[in-house]
Structures are given as C-alpha cells and as structure tokens.
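Supplied in structure tokens, the structure appears directly below.
Missing here: one protein chain of the complex. Every other protein chain is in place.
Every chain is named by a letter (A, B and C) in the order it is written, and numbering of its residues begins at 1.
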Amino acid sequence: MREISMREALKEAIREELLRDQTVHIWGESIESKGGGFAICRGLTDEFGERAKDTPLAETAIAGSAVGAAFTGLRPIVEIMFSDFAFVCGDEIFNKMAKARYVYGGQDGFSLPIVVRMKVGGYVSIGAEHSQTPLAPFMHAPGLKIAFPTTPYDAKGLLKTAVRDDNPVMFFEHILHYGARGEVPEEEYLIPFGKARVRREGDDVTVVAIGYMVDLALKIAEEMVQDGVSLEVVDPRTLQPLDMDAIMRSIKKTGRVIFVDEDVTCCGVPAELMARVYERLTEAGKPPVPMARVGAANVPIPYSPPLEKAVLPSPEKIAAAVEKVLV
Amino acid sequence: MREISMREALKEAIREELLRDQTVHIWGESIESKGGGFAICRGLTDEFGERAKDTPLAETAIAGSAVGAAFTGLRPIVEIMFSDFAFVCGDEIFNKMAKARYVYGGQDGFSLPIVVRMKVGGYVSIGAEHSQTPLAPFMHAPGLKIAFPTTPYDAKGLLKTAVRDDNPVMFFEHILHYGARGEVPEEEYLIPFGKARVRREGDDVTVVAIGYMVDLALKIAEEMVQDGVSLEVVDPRTLQPLDMDAIMRSIKKTGRVIFVDEDVTCCGVPAELMARVYERLTEAGKPPVPMARVGAANVPIPYSPPLEKAVLPSPEKIAAAVEKVLV
Amino acid sequence: MKFTKEDKILLYRNMVRGRKYDEELVELFAKVKVPGMWHSGIGQEAVGAGAATFLRKDDWLEPTHRGYTFGLAKGVDGKRWLAEHLGRATGFAKGKGGHYVAPKGSGVLPFGGTIGSAFPISAGAGISAKRLGKGQVVVCLFGDGAAQRGTLHESMNLAAVWQLPVVWVCENNLYAVTAHLSQSMAVKDIADLAHGYNMPGVIIDGQDVLAVAEAVMEAVERARAGEGPSLIECKTYRYRNHGEGGAFPTSYRTKEEEEEWKKRDPIVLFRQCLLDEGDATAEELDAIDKELVQEVLEASRWAQESPWPEVGQAFTDLYAD
Partner (left out) sequence: MKFTKEDKILLYRNMVRGRKYDEELVELFAKVKVPGMWHSGIGQEAVGAGAATFLRKDDWLEPTHRGYTFGLAKGVDGKRWLAEHLGRATGFAKGKGGHYVAPKGSGVLPFGGTIGSAFPISAGAGISAKRLGKGQVVVCLFGDGAAQRGTLHESMNLAAVWQLPVVWVCENNLYAVTAHLSQSMAVKDIADLAHGYNMPGVIIDGQDVLAVAEAVMEAVERARAGEGPSLIECKTYRYRNHGEGGAFPTSYRTKEEEEEWKKRDPIVLFRQCLLDEGDATAEELDAIDKELVQEVLEASRWAQESPWPEVGQAFTDLYAD
C-alpha cells in the first residue's frame, strides 16, 4: 500500500469531504495564504475558493462563527493554530459548542456539526504557551467529542468521521506526527469513534497511551522485550466516546495497567481512567489491579530543551511506571 | 461570639485588607454601583474611592488587567460574576496568571498577587451557563492556588490570606453560602492555605467534601447516625495547596473514603483524589481502601428544577456512595 | 421600506404582545415561585418589534436576554417559550434550557448566558447566509453592555471584511446591570464603533418603532443585496430594574430620569401615531389590547399547568447520533 505522511492524510480527508458535501467549509488563520498553521490545507483555496478561507487573527470569531454557521446549515471545520489558544475562545468551546444541543433539548434535530482542529504537543522547545496537550479540560466538558489520531491511517479515517459527525469534535494533531509516514489506502474509508486499537499485543502490562505517547510506548515496549517484559499498547484513538471495554479487555489479559498522557498530570485524563478502571472492577466484585500513571509534571512546559525533557513523559518514565506495576 | 453571614464575612475581609495595604484594589462589573454580582462589596467605593471600581462588561480586560497591575505593584482583587464566565478570560487565567511566574524563572522576585473571586454553584435553576462549579480546570493549571470556603469563618480567614498571598488565587464562593451565618470573631485572624478541616468526626467512612458539598455531607451524616453509620467529613478548604495528609489520616482511621464534588464527574477533582489516595497507599505498600466518588452527572446543568436536582449531587447520592464503600 | 396600514397594525400588535407577556412574567416572578431569572424589557418594545417584525421567516435573529418582544415578533410561540421559562416539559427544550431557547424554525439563533457571545454566533450565521446563497440576512440584537465585550470587535471586523449580511442592532438602554454607559465606555454613542469597521453606523430613536423598523429594514435590504453589514444604535430605556427578584439597588439612576423616559413610552407614542394618521381607531386598538391580554393569560395558565419534565430527561439529548 502507498505510504503518505499524516500531513497528507489530513489534507486528503479535508479535501475529500469538501468534494463530497457542499456544506463543508473550512476557515482559520492563514488557511488560504499558508494552508493554516502547519500547512495542512495548502492549495485547498485554489480548488475550493472561499470554502477554504483566511480569517482575521481572532479565535473567538473563529470558534464562535463555527457555532453560528453550524446552526444555520454549514458543516464548518475550523483551525485553532495551537491548542493553547483554545482558552482564548474558551467560552465558545466550553459554554457554546459543548452545551448547546443539550440546552436546546435536541429539538428540531438541533445539532452542531463542527470540527475544531488543533495542533497539540511539546518536545520542540517553543515554550509554555505553544506546547501544551490540554485534553482533560475538553473531556471535562460533556457535549464535546474528542479524537486524537496517532497514524496517518487513523488520522484520515477519524477526520472524515469527525466531519460527518453531527456533534462538535475536538480534533487533536500532534506536532511530531505531521511528518510521520504510514500506509493509507487510496480507497475511501471511515474509522468509527469509540473504537480503541491495540497497537501492540503483549501479556504483562497494559499501556493505555494517548496521542504521541503511543510512539513512546511502542519504543519502550521493544526495549523491554530484552528484560522479558511484554507490553500491550492500547491506543484509545477517541477519548469521547471512549472504548472502556477494550481497555478492560486488555487489563483482564495482563492484570496490570499504566496510563500515559502528555497533559499535566493533576486532574488529567489518566486520573479519570484510573477511577473508571477501579470502579469497573469494584462493581464487578473484583479486586483492583496494579495501576500507575505517567503525565507531564505539574508545571507549565519550560522552554529550554533539557528542562522540557525533564517535564514531559519519556520512554524511561514509562518504563519506570511499568516497573512499579510489575512489583 | 457574634454571628454574621458569609456575605458580611467576605466584605469584612476585603475591607480590612483595603485598609491594611494601600496597594490592594478591587475591580469588576458593578462593584461600585451594586457591590458586584452578589453585592459583597456594597459601600466599599464610598470608603475607598477609585480603589473599588466598576469596570466595563469585559472579562478579558478584568482578568488581564489584574495580571498587568499585579506585575507593576498593585495587589488586585477582581471579580468574575459567575465562574462559568472564567472561560471568557481563559487565556488570561490559564496561560498568563498560572504560568507567568514559572516562565519568568522567579527572577526579580517576580510574583502575581491576584485574587480572582468567582461565584460558583447550582441548585438555583439559572441554567447551564450560570450554574457550574468548574474546579478541575483550575486544579489542572499548575501555578494557580484555589480556595473554596464553606463557612463565614473560613471565608474571612481564607480571603485575607488570599489577598496576602503572592500567587494568583482562584477564590470560589458558593451561591447558597452567601446567606449562611456563622461565628466570626471581631479580632483579626488568618487561615493558612493547605490545611483541611475535619468538620465532623466519625469512624466508618471518610467523606471528603468540597465547597457546598460539605453542607450536604453534614446533613446526610446526621441522618445516617440512625443507620448506625458514622461519617467523618473532611473539608479540604483549599485544593491547591491540598492537605493530602489530613485526608490520609482520616482514611487511616475509617478505612474507607468517598469524594464529593459539585463539578462534572468526568475528569473532575474526585478522580484526581482517588488516584492520589491509590498512589499513596500503593507506595506505602498498603492495599487500596474502598473508594467512591459523587459528582454532577456528565451533562451540562439543566434549567428545570427537577432536572437540575437529578444532575447535581444530593444527600441521597452521597448516602448511596457511602453504602457502596461499606459493602 | 414603505409601511402599509397592516404593517403598522402588526408592529403595534407585536409591541403590545411583548409588553403583555413581560407584565405577566413580572407578575409571575413576584407572586409565584418561578425558576430562573427575568430581565424585563418593558419600555424597550419598539426595538424588538421594529427589528424583527418584517424579517423573512428564514432570516436569522440573534436574541438578547431582555424581554420576549423580538422573539414573538419573529414568530416564536409565546406559550411554549413561557413554558420553557417555567421549566416545563412542554417548553421548547423540555425545560432543559430556560428561556434562551427558541425553535430553529422560527429563525431565532442560539443565545448564550454569556453576554457578548452573540456576536460571533451572528457572524457565523452570516457566513451560512452568504455561502448558501438564499438571500438570508442576520439581525443581531445586543445591549450597550455587550458592546464592551471583545467579541464585538472580532465579529464586526469579520463581518465587515467578509462582507457578511449581518445587521448589528444595539439596544442601548444606558445601563449594564447597574453601571451607566458613561462609566463603561469612552464614546457616548455605540454607533461610533462602526467607523472602525468601515460600515455605516446610525443612531435611531429607539422609542419610535417606525424609525427602528425603517432603519433596520434599510440595512437588511443593503445586506440582502450583498452590500455588507451595518450598525444601528437604538436609544431606549428599561423601566424596571435589571432583573426581577434579585437584590438590585435603585440608587444608580434617578427617579427623574426614569420619569423623563416614561413620557416617551413606545406603545403610547405609536398608538397616538396610529390614531393621528387614521390608521386605526381607538376601539380597534383597544380590541387588540384586549385580545392580547387574553392570549397571554391563556398562555400563562397553560404553561403553569404544564407538567414538569420526567427526571430521565436530564440524561438525554447530549449528543446527536
């Protein structure tokens, strides 16, 4: 099968959806003049005219206009260059996108088909306001859906699904994934939300890894083979909906689990997952299994490379957590 | 001792700090013309002139100007009428207040002595954008401190401490607490951050209750006495810093714990607390204790009273969680 | 736009209907235990009626939190709106939303509890209107307080640079909760803001319903013709306090100011105008008044007698499938 980069996979998804459905439109900063913050959309304006358009530097207008446009007949894809900037339009995302359908009681078939694409991720030394991976605040907002692909194949299939979803979808793209290459078929396909993927089978410890953490987990999994430790790496792919069944299945097999996330640890997604696993087991009358979590240290993300490295998760930190649950 | 309302206690704290330190100033919407959203500051402008002032209807200017003013020599107290509106100034709170000191490496004695006062809480049927108690997003932002008093005594002592703290403090006031009365001495006192308070001693189950949830927990604790169940109610009072030692002490005594929070359950503070308790016990080589959590259902807060009641925590839901860990 | 006799009677009806619903809500808040908040728009009916009455059914209207007039004039069923406001199962959102919820079919846009969030939502509806090419127009109502939010700047600029068919209509009643405009804005006239977006900005007597309707419809026709957005500032006044039931002070404005404004009540003024111009007789207008009082009473009874939503409703409608 042909190999393409995640950048190309994302662009193909957007292009195909623009072709398929006239109500799909995309806007954001420098979308037209640069293809957006990370050049994903380069060339789309040539093909689709005003349907792929530069906005002013104005995140509340970008996110808020998506709400108004989705309510009135379009299916907007909008780009917020860096997920750190989502807090600039926090009201539009957390109070409007997340709540509107529920608050409207679903009347009139009310829906808000919006995709908000956001770059996330650190490891490239661009400082505290350009390096976050803020997942927990979005998962804490019922009404949003959340996708975070880790391969070009998943990126394309999930983004196409996101565009067709009638709910607001937060779509996260990791900065270190844009260039990553992988097999992507020429034929059209969709990937359903809420289906985790076992990225590596193993017997001893389940590693639930989110986003770029999958890459780190796979790396350390290979290394730990030498120590005779076999890791099973589960990629949830979407956090809302979340495939808890797949996670529990893997835990049933391995009897141990660690959760790995690039976001700040305190009140992060792994804490929620630990609570859910604990609750599931308890409700089933089973004893808890050994669990541990790996996340970013509870500080802003520092700029200097050695400091950033110290703060963010690493294969070594994952290995340490594995050791912890193996004891 | 004299009894006053939490409203009066808060006002006394602000007034005393304005008297004590000329660099303390307060601003926000209708502060001067109405005493702020909940009339806490009524009369302060008569006494302190421009030091207690109405702003335009502009949350980014309110929160952002607090950052600029704190950096340059004032100690601002600002009011965001409803905590739901904090997302309007999300960038100012999460990217600036929380990160600035760290990003400046603490140089020059850099500090941001800011208090952001916010009303939180539901149970009064004012809809999805006026009823939240968004604690987890703030606790997920290292660099912020978080106080949430539950009695007039604590409110006064914690607010005075907040004003003197050199860090940005998110100060939450529950709408149902404003009228609550309690003993408050005439003499000045401060309450340190990071010290939990055992609000009720008990033997069977530890109930860590946050904010207004303390009231619900105390209520059900009295009722459950009839069932022969003795609850110990712990009020952390501040979430950042958090008195984990006090929580662990109580758990050591009772052997069981539930966490009660008015915020959305998914990725909420109780999940973090469950993870921490689990980690503390595991690290000490001890088996986990029975744990459960009670929070708001994972939906926006509905308007209609019976629906809101169904979504928010109640004494009955707390009792059910107690039963769960007692099994 | 030239207004026929029928048009004018319609304007009158729409103002009176708004007033009657409003009076009923004020009374409900005073006498009955009602959930939520009520921001009375009594005194401001000319703006809502003037802005909404002559819009196409498929035009979009962005509401404010004050009064019902604009929504009723846009075709929202008042009885179900009221039921929603009372948190009943018969409300548009089965009680989940409260009164900021109108059916999509009425052309009323989503309203948020955060003041100022109306601006980008309206700009977004303007994007749809322009791209879908059916000649729809968006009218965004907003208060003088809302005008202080940054969302105004981002949205008016976007609408202007993309030439979106949005008409921004400011209901300037001089106060935001208790803060007087002079404490909160550096300009005296909100219309001055238009300059920064290179769009027309006019000031209108907001107590004169015909003046409002004329200005709005002229801007609507401009927008429909692809000539972009405009800003219309209507000077008006609310008779009651910011909200019912809350502990609002009264000291922030003078009795004289209130009395001065009440002399120019929009309904009284327009009634006189209709009589003077021979568009209606006093009896005809009295009959309309009576009919609407009756309509509102029945709506209120119906809403109050409506059942509460089933508790299970709290857990549905979060996601579309």
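Here is the rule we go by: a contact is a pair of C-beta atoms (placed from the backbone, for glycine too) under 8 Å apart; a residue touches a chain by one contact, two chains touch by 3 or more.
Note that the coordinates shown come from a computational prediction; the quantities given were computed from them, not determined experimentally.
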Touching the absent chain when the full complex is considered, from C:S40, C:T64 or C:T151: C:T151
Of B:G28, B:P56 or B:P300, the residue in touch with the unshown chain: B:P56
Residue of B:V103, B:M118 or B:I318 touching the missing chain in the full complex: B:V103
Contact set of chain C toward the excluded chain (per top definition): 148-154, 157, 160-161, 183-187, 192-193, 195-199
Chain B residues that touch the omitted chain in the full complex: 25, 27, 50-51, 53, 55-56, 58-61, 63-74, 76, 91-92, 95-96, 100-111, 142-143, 145, 166-167
Contact footprint on chain A, counting only the chain that is left out: 29-30, 32-35, 39, 42, 54-61, 82, 84-85, 88, 125-130, 297-300, 302-311
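Definition applied: only the chains that are shown with their structure count from here on.
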Most distant chain from chain C by Cα centroid: A
Contact-richer chain pair [B-C vs A-C]: A-C
Rounded Å distance between chain A and chain B, as computed from the means of their C-alpha atoms: 30
Whole-Å gap between the CA centroids of chain A and chain C: 40
Shared interface positions of chain A, touching two or more other chains: 91, 95, 102-103, 142-143
Residues of chain C touching at least two other chains: 91, 93-98, 100, 112-114, 150, 313, 318
